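Below is one structure, written out as structure tokens; the observations come after it.
All protein chains but one are shown at their positions in the complex.
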Amino acid sequence: MKRNLPLFFAFFCGLLVIVSEFIPHRPFSLMIDTLQEWFMIISGFAIILGQISLFQSNINKIKQKDSGWMFYLAGLISFILMLIVGMFWGTQETGGLFGHGTALQARLGMKPFDYLFEFAYMPLSSTMFSLLAFFIASAAYRAFIIRSFESNLLMLTAVIVILGRTSFGSMLTGWLPQGLRFWHLPNLSDFIMEYPNSAAQRAIMISAALGIIGSSLRIILGIERSYLGSDK
Amino acid sequence: MKGLLLTTLLFLIVLACYASPGTMNVQDVPWDEGKALNITWQTPADSIILQRADSLGVWQTIFSGPALPAAYSDRDLIPNKSYSYQLIAIGSADTDTLIVRASAKPREQWFYMHKLSFLIILVIVSLAILIYIQRARMGKEFYIRRISGLDSMEEAVGRATEKGKPILFVPGIGDLDDIQTIASLTILSQLAQRSAEYDTELIVPCRFSMVLSAAREVVKEAYLKVGKPDSYKEERIFYLTDDQFGYVAGIDGIMVREQPAANFFLGSFYAESLILAETGFSTGAIQTSGTAQASQLPFFVVSCDYTLIGEELFAASAYLSRDPQQLGSLKGHDFGKLLTIILILAGVITEIVGWHWFKAFFEGVQ
Partner (left out) sequence: MSAVSSNLIERRIVFLLLFVAVALPLVFPIGWKTEVSSYAKQAWELIESAPDSSVVIFSFDYDPASMTELQPMAEAMIEHAFSRNHKIMAMALWPQGMQLAEQAFLKVKESYPDKKYGEDYVNMGYKVAGIVAIQSMGKNMRDVFPADQSGTKYADIPMLSKVKTLKDVAYINSLSSGTPGIKEWVMAARDVYNTPVTGGTTAVSAPGLIPYVNSQKQLHGLLGGLKAASEYEALIGRVGSATVKMDAQSIAHLLILLLILTGNIKAFRARKRSAE
């Protein structure tokens, strides 16, 4: 029963979604609307589930003094702090339990939640994203090595695209006459992105889409069950 | 005489044009859910006001503006209910204002005709998959090529066991409605069984709560299956944050602090892919990645030891379980590919020849 009920739901809802994709008539149109509303409600409640898990796993690690437990404590304190200031004084236009916190706003220049968001959360997040630039540089340094004809081609393409994406690149070949504009680096770079790149991307996308159809069909028909925790 | 007749005729035509009260036509939008009506009109006036009668019969303006392009689509109507419209054509100062009325019912249809091509493709591909599954059930053996990324699972688990270090499994940044996440969880099921057999710790940080509960269920069942329910540690499968780069920061922290011997990045990934893979590379872990997100594949290929490309991610469950039914379904995918190639070639040829109906049919033009 524990396994059969989810399998029945997967079969019924899966089939319903497919059928309603092609049949606009009631009751299918109404049923799919209801399913969509259910999904939105469940997704909303699932956020609470995540918060509970966050609390449980962090508190356990702090209690057991796991290695690096201070980090978990810091994470938990940050979470509670943001939650409290958001609940008490709200964010931007929205008020909280204690109104808009005018006195605090006057001191900080904005609401406490917005203050933390702008001066703590935003710089920290941007720092994480900016790591990408460093990692791209080190990965490029390792990866674009000429070993074979293919790697040669790869490197040549990379050089054209990198140059084409800079202002320096457009300056470098900006003098080319109108007849030779195709060879202008930004144009060449756009050409590579639009044709060879898109062709490869589309091939992967189409085959992945077929994989998705197959996987979905296996799930709907109950052939694929391991996502439920068991293949039996 | 001829001239007089011609002049009279021309005069009558002009008179007819000016004297015409204008026409309005209200029609049900074909092949839809019965919530829209198409209204077209013909009038010499420059601007019009279009009104619809509400439930009390009071005229409410729904459009006011230039008479051209002489068409309006009234939407969000109630199916099978009659709607009355009146068109007020406002002429220049020396002509009268004209009013025309018409009514119609929007009707629900039983099929979206513009989706016929999708249905045909879906039915053919699904039938092919089902036929191959049936053939597999009847004992037909299917060949599946080697996928080194999946063969590496044993190696990765073995290495983690030798070193006494954990295995890190990242199910991507997609929610449970993303089929890549589900494919990822099917691999997690296999990996959890192996890690349970070897008593190797498995860490699964999740970005979404729904993925968290599914991942917990998958790992718990895997441990039960190999008869080691006591080794299952629920707290090692946990929620980190919904925030994309907060999630990445959390995983990077785990990689640096706990130094997992093997990292698995399988599922839907975006800009964070390289940050994860490069941090894992710097810790010296054996790394396996897989995504159908084509734009992130180059980053994984550069920094990981093994990469599952696109559909390989979806084939993983069949490959690892060697279940004949699942292998049969993979053969069905191959048929789908063949069909796609044929359709692409047919599309190119018909466009060159000038038969544009073929492209329009598959584009689903309404």
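When the chains are written out, they are named A and B in that same order, and each has its own residue count from 1.
The definition used in the following text is that a contact is a pair of C-beta atoms (placed from the backbone, for glycine too) under 8 Å apart; a residue touches a chain by one contact, two chains touch by 3 or more.
Please read all numbers here as calculations on a predicted model, not as lab measurements.
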Under the definition given at the start, what are the shown partners of the omitted chain? A, B
Of A:Gln56, A:Ser78 or A:Ser138, the residue that touches the missing chain is A:Ser138
Selected from A:Ile52, A:Ile146 or A:Leu180 as touching the chain missing from the view: A:Ile146
Against the chain that's been left off, what residues of subunit A make contact? List them. 33, 36-37, 39-40, 43-44, 47, 91-94, 114, 117-118, 121-122, 125-126, 128-130, 132-134, 136-138, 140-142, 144-147, 155, 158-159, 162-163, 165-171, 174, 186, 190, 193-194, 197-198, 201-202, 205
Those residues of subunit B that touch the unshown chain are 75-76, 173-175, 177-178, 242-245, 268, 270-272, 274, 282, 284, 293-296, 299, 363
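By our rule, only the chains that are shown with their structure count from here on.
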Distance between chain centroids, defined by C-alpha means - subunit A, subunit B (Å): 15
Can you name the residues of subunit A that touch subunit B in the complex? 18, 21-26, 29, 39, 42-43, 46-51, 53-54, 56-57, 60-61, 67-68, 71, 124-125, 128-129, 131-132, 135-136, 138-139, 142-143, 200-201, 204-208, 210-219, 223-224, 226-231
Can you list the subunit B residues touching subunit A in their complex? 31-34, 79, 108-112, 115, 118-119, 122, 125-126, 129-130, 133, 175, 177, 179, 182-183, 185-186, 189-190, 206, 208-210, 212-214, 217-222, 225, 235, 238-243, 245-246, 248-249, 253, 257-258, 271-272, 274-275, 278-279, 292, 294-295, 297, 299, 302-303, 309-311, 313-315, 317, 321, 323, 325-326, 329-330, 332-333, 336-337, 340
